[in-house]
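Below are the structure tokens for one structure; questions will follow.
Below is a slice of the complex: some chains, not all, each in place.
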Amino acid sequence: MKITAESVYADVARIREAAPLVHNITNYVVMNTTANALLALGASPVMAHAEEEVEEMTGIAGALVINIGTLSRLWVAAMFRAVRRAGELEIPLILDPVGAGATSYRTRTCRDLIEYAPPAIIRGNASEIMALTGQGTQTKGVDSADPSAAALEAARRLNEETGGAVCVSGEVDYIVDGEGVIRIENGHPMMGKVTGLGCTATALCGAFAAVNRSFQEATAGAMAVMGIAGEIAAEHAEGPGSLQVAFLDALFCFSEEDLKGRLRIGVGS
Amino acid sequence: MKITAESVYADVARIREAAPLVHNITNYVVMNTTANALLALGASPVMAHAEEEVEEMTGIAGALVINIGTLSRLWVAAMFRAVRRAGELEIPLILDPVGAGATSYRTRTCRDLIEYAPPAIIRGNASEIMALTGQGTQTKGVDSADPSAAALEAARRLNEETGGAVCVSGEVDYIVDGEGVIRIENGHPMMGKVTGLGCTATALCGAFAAVNRSFQEATAGAMAVMGIAGEIAAEHAEGPGSLQVAFLDALFCFSEEDLKGRLRIGVGS
């Protein structure tokens, strides 16, 4: 197995050394927290969404993160400009389909983006990933002993379509690519009570992708660091307020020992 | 008196069990903090403002919260679409008239919204509530022994107009409806030094209204939980930074004992 505490930490060290610029076109709710997480880990975040400048900004970035959490028409237009530029320059594109399936506008925008420019990494929860392959309504109400099976199948289809890594995040994070499935089993339940930690995971995928062009490794590394920082934070937290604070501190102080002592990784679904 | 620690806690328990979706069309400043407060209490926040999707999002929500803190034309258009949909589906509408009276655009937008779709709950400070009944300029400079008298009179008029509950928040929170006035006397002065706690109170009104269709009870419950969580937080805080963190922790850990030991409620103005 090639993903180890050492290999993930090597990516963290590269991020800290290179401080790659991660261009985010993301939602209003999480801009501050994702910028802080990228800074705490060692990357350089920038948020820019105007059609007048997105191509220029993407052009100097090491990765482009698109997050559709608070969409509107002008932002979508800017997203298309940015992803085209990223494609031209072979800058990794990371997509977070926040709320895909909840409204048709979100589902359709994600589908249009994916067809226009296949993302290097897509990260979402099970219902979002399923919505991207049109399975949103069909799977609802189906009694499945293992709801993640349908999501993994959707992730496989998306991987076949895009050629990129697809992460279904949840209690266990599954990262699917053509080579197979990697499981990251780190994290803490209280993380679900802090808004934007999923979006933060996606932003960190951008930092990892900027320094590691094996996108399954990059995604696994980002999810492992997220989960471990969340575990460390939960040990110091009395609730989601202090968890968020301690999480940023944990990213800043993140060490190879944190990875060696805590990484829970597996192969296969 | 029907509002008690037990009745308020019953609503908290219902929120935690049902995790109602609260659709917020709110201002940029507080999106993150209100989403975190809703999550910490047990509700499910969503922020969406595009005309393309607001009706669909409102349609799956348990309450709609409209907050005009950072208005602009496209957002106002989306607000009208969302409130119409809420009206059609009898989804409770909660309005926060942030800065009404400060500019005519804010006052006029609130008036237009209220006349278009009467809110189940309006929550604002005294000057905002007075601005909604055209008393903004008249009351300035009037030497009144009790400035809250004019605000309460404005709240009564708004209640007559809308049929909904109207909350004038401040050191004491007054909740007016056709049945009379309820006072909540919880809270801490340092809360005024954290941006967006008023907006957070309004968002929590949305969570309570989603599980309790007596809107005066829902509002009183939300204001009581806000005030008590603020008191608990202030005991652990050295300033507004740590107050905000401890406030979210207190919402997350909120117990029936917190209510029994601290609720200060009264009837009449």
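Residue numbering begins at 1 within each chain, and the chains themselves are lettered A and B in the order written.
By our rule, a residue touches a chain if its C-beta (ideal position, glycine included) is under 8 Å from a C-beta of that chain, and two chains touch if they have at least 3 such contacts.
It should be emphasised that the depicted structure is a prediction, and the values quoted were computed from it without experimental measurement.
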{"item": "Subunit count for the whole complex, all chains sharing one sequence, 2 displayed", "value": "3"}
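Assume only the chains that are shown with their structure count from here on.
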{"item": "Averaged-CA centre spacing for the pair chain B and chain A, given as whole angstrom", "value": "33"}
{"item": "Residues of chain B defined as touching chain A within the complex", "value": "28, 31-32, 35-36, 39-40, 45-50, 52-53, 56-57, 60, 74, 244-253"}
{"item": "Chain B partner contacts - residues on chain A that touch it in the complex", "value": "27-30, 32-33, 69-73, 99, 102-106, 192-196, 237-242, 244-245"}
